[in-house]
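As you look at this complex, bear in mind that one protein chain is not there, while each of the others sits in place.
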Amino acid sequence: MSEAAPVPKRSNGRDRPEAIVVGAGHNGLVAACYLARAGLRVLVLERNAYVGGAAVSRRLFRGFTYSNCSYVCSLLRTEIIRALDLPSYGLQIIPYEGGCTLMRDGGHLALYDNHDALRREIGRHSRRDAEAYDRFMRDMLRHCRFIKPLLLRAPPDPTTLRPRDLRELLYLGRHFSGLGEERMYDTLRFWTMSCADLLDEYFESEIVKAHLAGSSIIGTALGPRSPGTAYVLLHHYMGSIDGTVGAWGFARGGMGAITQALASALRANGGEIRTEASVDRILTRNGRATGVVLSGGEELHAKIVVSNLDVRRTFLESMDAADLPQEFLAQVRRFKIRGSSGKLNIALDGLPRFPAIPPGAPCIRGDMHVTDTIDMLERAYDDWKEGRWSRRPYIDMLIPTQIDPTMAPPGKHYMSVFVQYCPYHLAEGPWTEERRARFGQTVIDSIAQHSPGFRDLILHAEIRTPWEIEKEVGLTEGNIFQGELTFDQLLFNRPIPGYAQYRSPIRGLYMCGSSTHPGGGVMGAPGANSAAAILRDLRR
Amino acid sequence: MLTETEPHYRQPLLRTRFHERMRAYSQVDSFIPWSGYSTVDVFTSVEQEYFAIRNSASLYDLTPMVKYRVAGPQATRYLDRLLTRSVAKLSPGKVAYAIWCDDRGQLIDDGTVFRIAESEYRLCTAERQLDWLLDSSIGFDVEITEVTADIAALALQGPCSCSVLRAMGLQGVEVLAPFEFKHFVFGAGTAALVSRTGFTGDLGYELWVDPSEAERLWDGLMDAGRVRTIRPVGSRALNIARLEAGFLMPNVDFVSSAHTLRNGTARSALEFGLGWLVDFGKGHFTGRRALLEESRRKPLRRLAGLDVAGTKPAHNALLYSDRAGRRQIGSVTSAAWSPTCKRNLALAMLDAPHFDMGRQVWAEIYVNRELVWQRRMVPARVVERPFFAPARRRATPAGDF
Partner (left out) sequence: MSACRYDCIVVGGGHNGLTCAAYLARAGRSVLVLEAQEAVGGAARTREFAPGFRVSACAHLLHLMPGWLSRELDLPRHGLRMAAERMPTFALSAAAGVLRIDPRTHGAPAGLSGVDARAYPRYAARMNRLAAALSALLEAVPPRLGTGAWRDRLTLLRLGARLRFIGRRDLREALRIGGMCVQDLLDEHFESPLLKGALAFDAVLGTNYGPRSPGTVFTLLYRMAAGTASAHAVAQPAGGLGALCEALAAAARSAGATIRTGVPVASIVLRDDRAAGVRLETGEEFEAGCIISNADPATTFLDLLGAEHLDTGFVRRVAHLRTRGMTAKLHLALERPPRFAGLEDASPGRIVLAPSPESIECAFNHAKYGEFSTLPALEVLVPSAADPTLAPHGKHVLSAVVQYAPYRLAAGWTEHRHQFLDAILALLEAHAPGLRDSVCAAELLTPQDIETQFRIRGGHWHHAELALDQFFMVRPVPGAAQYRAPVHGLYLCGAGCHPGGGVMGVAGRNAAREVLREAA
């Protein structure tokens, strides 16, 4: 049918894309960049009017730029920045100077970049912990060093006898045994531990543990006492692996700056991006991908289709069930994508005051958390389990405008507030305007407890529950990782056992979103790995 | 302005009670961090400071050295389990150089242990390790407290050091034997604990006082030493002296096994040639079983002293068994030209059997000739340590110079 359709001007097919990437999130753009660099004609289709997916900077209130989904540039792989030369396309990353956790009793724990300042700071809470922190960071670095080379490799399928899988398994085995006996055991334990148990092996102070445990629950439907959360903690530490401080920081202009740089890199490599092009369906014929249909009915053809959508959206909502093996579909259906996070983007009339933070301390320019103890985080999780937003949520907030004034009018500030936990399914019924407002109020109240006069500074607040995130960004249940980071959905299990190498049951159809190994966060590794798999199949 | 006025997030490094005095002497404004304190790297020039250590008298601020008070009914048993050498044999009033290891016998740190009283000790270490010390105390009736900030300390080193102390009024200090300490009172009743210890391999003392007495101690020593041209010295001059004495420097000659990230980079106590500090007969201590097993095997590598040809210090040089550089057999950890011995010295980790005394190895040295870099293969010979060991360091009563 499409062959008969009128084709514009140069109809010799040179204009037709060789690869279509569905979704212009950071992973879609990374994949597209790598493909374009290898000489493929790439077309990226984006449903929204803007590129970026969940790594965006949006002007939603007069003069304010919101990083309204992801808010910190921590994980973007060095290899990708280097290969795509992103700084040349305008990417500027400004490292954090610190961070802190605010306690209910008015106390605080700050984390500073300087080792001695940090030791003295932790020492205010526990001298022992101040020194145990070095041991903790050494061990985290050891785990990072172990996992780092695995991030940009397709995980091997341990159930096959294909030479490539065996080779990769052998590599994995050698990499593992290179750790030495004791650390092999430590690694085995680490991967299956809960964050709370892990931290108990190092620290005695509740606030130190609570501060560190925050990273173990962000984006997940697990509590700090759930086994497996030690890994989630590591997932948030991987950004600082190679010691380049730039890895943890703000992107100037908001998170959209990253995807804008990627888009520029893509265009420079000859790729094309179409926005407001919503893909309705992925077309297949005889078990092969042939292209996509846009919601307007337009058909676009290409022999390679790469989906940046999460695995459920790709296979359940964008394809005919009849085109896919039943068992595969069943596995897609049980892939766990749970909405557990909310977000507030707040425009402020001035810089809020946090009396707990000593004057001049740089931690206000980093990530500020609100929590007290691991128990408090765990109770916040209990609320989620029962279908409520946390009555005392874990809050991770930042005010990027202190570092990057381009994001707000002079003297005003933008605050990004990440909230854990907020369920997709509310026990009391569907999300409504009123419920969303109450959720927002809970969060604002929590912040206001630590910042007198905070409420009066609010000019505008965008309140985002998992439901809004799903609707706007297209992430199922608003899950920021496109799928839980649990054992059953990591490595060769991610997203589906047997389909962990970016390929799908349909030839020519690939996955490149965070649903695939190594998972979410603005890392770009799934996109890069996916492109590598495609190019290998094309023998490029 | 004795203590810091700024909070830790503005000024992360602490200042010792000697800071203002040292600042007054500092001509090149060269301060470096050490264990969370700001200390002097160079006051005037490395050469002048070095010769003060070797040929007259020198003062070095020891306050940042991490100090722990270990006390309690089982303090001796605790330390005997922690350290590789026997503490039970150490009588009150004595000091010992000691090392401690992890379960695999790999070196964590070295330091000195003072037996202050029957069941009270002071452990001085290069780095903080409360975490390890406390975990080691599981099952022992012992109390461990860090007292670094509660004690101000100066090292007075050099041939004239005893004379300076006597000039300051420390009666009978000359009969203090190496690794002994005693309480003295000087001036208008200032109490100081004086130990005949040091990091220079020379005649020298370390003086420990209450922080409130710090400046009085400094002034007293500087006054008493004026005629003998006493001078404050920085870390760089001290580093040459300690290399001549053959002492190890943490994070230079060894990385504590508590910090190593890679498998196979930590080194055992025996590999540093510190077997003489390991007492297998005293009962169990951490790492004993691993070290015992290792001592039964042939050593794989060992730290050795090198006498390198020429005058260019072999900093970070790779070492080969042959002049062509085909087989690497180790690398240099510390190197310096010794102005006293007039020898080019180095400490190096060498594979077996190249660490045997008298062996010749080849060092690959890069030489900077007005930014024209040249590579040299220089012969080096494995020699005895310490490189410099004057009789005066042990003589008791101490010599009057």
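General remarks:
All chains are identified by letter, namely A and B, in their written order; residue positions are counted from 1 within each chain.
Just so it is clear, a contact is a pair of C-beta atoms (placed from the backbone, for glycine too) under 8 Å apart; a residue touches a chain by one contact, two chains touch by 3 or more.
What you see is a predicted model, and the numbers here were worked out from it, not measured in a lab.
One of B:Lys67, B:Arg81, B:His354 or B:Arg385 touches the chain omitted from the figure, and that residue is B:Arg81.
For the options A:Glu79, A:Glu272, A:Asp375 or A:Glu468, the residue in contact with the chain missing from this view is A:Asp375. Of the residues in subunit A, those that touch the hidden partner chain are 158-160, 177, 179-182, 184-186, 188-190, 192-193, 197, 200-201, 222, 225-228, 334, 336, 375, 378-379, 382, 385, 486-488, 492-493, 497-498. Contact residues of subunit B toward the unshown chain are 77, 81-82, 102-103, 132, 135-136, 138-140, 284, 286-289.
Throughout what follows, only the chains that are shown with their structure count from here on.
Spacing of subunit A relative to subunit B, judged by their CA centroids, is 48 angstrom. If you check the complex, the residues on subunit B that touch subunit A are 7-10, 12-14, 33, 36, 104, 128-131, 134, 146, 258-259, 261-264.
Note for the complex: subunit A touches subunit B at residues 98, 110, 112, 114-117, 119-121, 127-128, 131-132, 134-135, 138, 141-142, 145, 178-180, 182-183, 358, 360-363.
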